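Every protein chain of the complex appears in place save one, which is left out.
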Amino acid sequence: MAGPGPIGRIRDDLPIYASSGSEDSVGPQLGGVRVLLEQYRAAGIHSVSHDFHPDGRHEMLNETNRDEVRAKLLNWDLSGSRPNKHHRTALFTYVRRSVKRKLSGMKFSLRAFNLCLSLVTLGAAQSVHSVGNIFKPQATPAESVYHLSMLVMMVCAAIFLTVAGLLTFTIIRFRGKAGDDREPAQVYGSDRIEIAWTVIPILIVLVLTMATARVVIAIQNKQAPKDALQVTVIGHQWWWEIRYPDLGIVTANELHVPVSTLAKPAVTFLKLQSADVAHSFWVPQLSGKTDLIPNRTNTMWIDPRQEGTFLGNCAEYCGMQHANMLLRVIVQSPAEFGKWAASQERNALGDSHIDAGRVAFLSLSCVNCHRVSGTPAVGTFGPDLSHVMSRDTLGAGVIRNTPENLRAWVKDPQVIKPGNLMPNMQLNSVELDEVVAYLSSLK
Amino acid sequence: MTPSISMEPAEWTLPDRGRVGVACLIATEFALFTIFVVAYVFYIGKSLTGPTPSQVLELPVWSTICLLSSSITVGLATRALKANRMQGFKLWTGVTILLGLEFLRQTALEWRHLISDCHLTITTNLFGTTFYSLVGLHGSHVVLGLTLLSLTWGLGLGGKMHGQARRFELLSWYWHFVDVVWVAVFTVVYVIGR
Partner (left out) sequence: MPSKLHEWIVTVDHKRLGIMYIATSLFFFALAGVLAALMRAQLAFPNGTLVPPAVFNRLLTVHGTTMVFLVGMPFFAGLANYLVPLMIGARDMAFPRLNAFGYWMFLFGGLLLYFSYIGAEGLAGHGTAPDVGWFAYAPLTERAFSRGTSTDYWILSIIISGIGTTASAINVIVTVISMRCKGMKLARMPLFVWLMLVVSAMVVMALPPLSAAQIMLLLDRYLGAHFFDTQAGGSAVLWQHFFWLFGHPEVYILVIPGFACVSEIIPVFSRKPIFGRAAMIGATVAIGMVSVSVWAHHMFAVGMAPSSNIFFVGSTMLVGIPTGIKIFNWLATMYGGKLRFDTPMLFCVGFLFQFLIAGLTGIMLAAAPLNWQLTDSYFVVAHFHYTLIGGMLFALFGGLYYWFPKATGKMLSETLGKCHFWLLVIGFHMTFDTLHFAGILGMPRRIYTYAAGRGWEGLNLVASIGVIFQAAGVACLIWNIIRSVRKGAPAGNDPWDAWTLEWATASPPPEYNFAVEPEVRSSRPLWDLKHPEDPDWKYE
């Protein structure tokens, strides 16, 4: 396995992952593994990743930290390996080890919780990060918050243990005995104690406020670097309009951004506006939320470090279908992002065979709300449909983008997302076939 | 079993219920007006269309003089009532009411001018919205005050106001409050905002 010959026969888009312990005497002690991985990289294999476990020995999958080892293996990101446009379903079992040290302020022990998650990966060979755990940051803003939260929670945990401990002690120690009617010593107070337990909290508050202030300033005052990707997100009831002004792209519900690596940092700056009521942009693993408020422009930024699809939600109640105003941030390699942007910038393709469909689409009232680039349809009330088939979902995440779902949506969107602002257009089955065929061609 | 172990000074006087009550009422109304004033100040200069305050507003000097003088007259009425001078009470209360009515009349004239000639309504722009609501809120309090004053004046005519100086004084507090609010409204709307 380790010779140049065999290595040379390995296809370079095969992802390789190594998991090894630092005390493995078969190795020895990571030395051999490191050499092997270097050889793979030198041979041009794109995706070579590893986890080295301190103090681990040979059989990592059964080591004392096997949960962590297995979790890391199962979370290994396979993106970028095969150009595979088919939908794929993978079953991940996620076992949380001990979150007690992170959330020790909580009374509840989380060891008791086994969270089994079914992750349905949609779209290309991208892994979908559908669990938005704020304590698993994948971008700088979320990470800054994470570090601050660790400090705050440790302080809170210390306070909790002290006070709850004293309370428990008091309840047990000073329980009155039945039949004992004498009154205990009547203590009215103690200036010294009271001053102490006022001053100490004041100091704690000062420290926490200053620590917080630093993070607030770091996140809010960040200046966009010259090469930052500028995106404008406009909230609508109940979908996201996403515009790339410098690239001339208009899309909906999916925010594609390039991944940020140490070698090539890539920051995306978002301008947040609203066309109607207040919404809020929240993708927990990337950043805290920022509101989209009409007649006001807010800004935020993200620099995601991991490729894949991050799920988010609108986080400000905005009416009937607030629950189904879902968000996808699709983080791609620079090359993939470039390809995506190029395909979005083009005018809508459309198949020349589908002329009847295009005619139907343009003559029905679809054009009042929807835009298809390169055609007379320039409506802006609803999502831009120029490349609707390139998206993972329809209806802002409420259904997957499949031919059956597309047809069901166009037939009667109110069944799928009741109350949404696209009415049942009352198309007969001929019109429906034509329109759906046309839309299916808008890749 | 009622405790009674007093070895303390026999004097035990507490503030008058009515006074504390009206003071609380005034506090709550003060908070209400503050919000409307804040909204007015916040929206100064933010209207998307005209007309603007400087284009259409004129200093309401005469109505202000009337309203502020009415504070003096209501004070005179209170003193008269305390001294049981019923004629003086009826006179000064009557003058207060007339001054208040004149204030309202001037407001009505101003509004008619603004609506018909300047085309400024509550729905025209942010200035219209905040102007009419703030001045209108104050005006409604003037109306309420005048109603109560008229009630006491009527009772005075019927000889029923003997010994009611304490209560009338509370009403005069309310009236003074309405005047103080006018000073604030005048300053914010006609001086600062123009």
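The letters A and B name the chains in turn, as written, and every chain counts its residues from 1.
Note that in this section a residue touches a chain if its C-beta (ideal position, glycine included) is under 8 Å from a C-beta of that chain, and two chains touch if they have at least 3 such contacts.
All of these numbers come straight from a predicted model, not from anything done at the bench.
Participant: For the full complex, which residue in A:Gln39, A:Asn65 or A:Ser130 touches the chain that was left out?
Facilitator: A:Ser130
Participant: Looking at the whole complex, which of A:Ser49, A:Thr209 or A:Thr402 touches the chain that is not displayed?
Facilitator: Checking each option in A:Ser49, A:Thr209 or A:Thr402, the one touching the absent chain turns out to be A:Thr209.
Participant: One chain is left out of this view; which of A:Thr251, A:Thr268 or A:Gln321 touches it in the full complex?
Facilitator: Missing-chain contact among the listed residues: A:Gln321.
Participant: To test your reading of the contact rule: which positions on chain B touch the chain that is missing from view?
Facilitator: Where chain B meets the chain not shown: residues 1-8, 12, 14-17, 20-21, 24-25, 27-29, 31-32, 34-36, 39, 42-43, 46-48, 121-123, 125-126, 129-130, 132-133, 137.
Participant: Contacts of chain A with the missing chain: which residues?
Facilitator: Within chain A, the residues that touch the unshown chain are 103, 105-108, 110, 113, 115-120, 130-135, 142, 144-145, 148-149, 152-153, 155-156, 159-160, 163-164, 166-167, 170-171, 174-177, 180, 182-190, 193-194, 197-198, 201-202, 205, 208-209, 211-213, 215-217, 219-221, 237, 272, 276-278, 280, 282, 284, 287-291, 293-296, 298-299, 311-323, 418-419.
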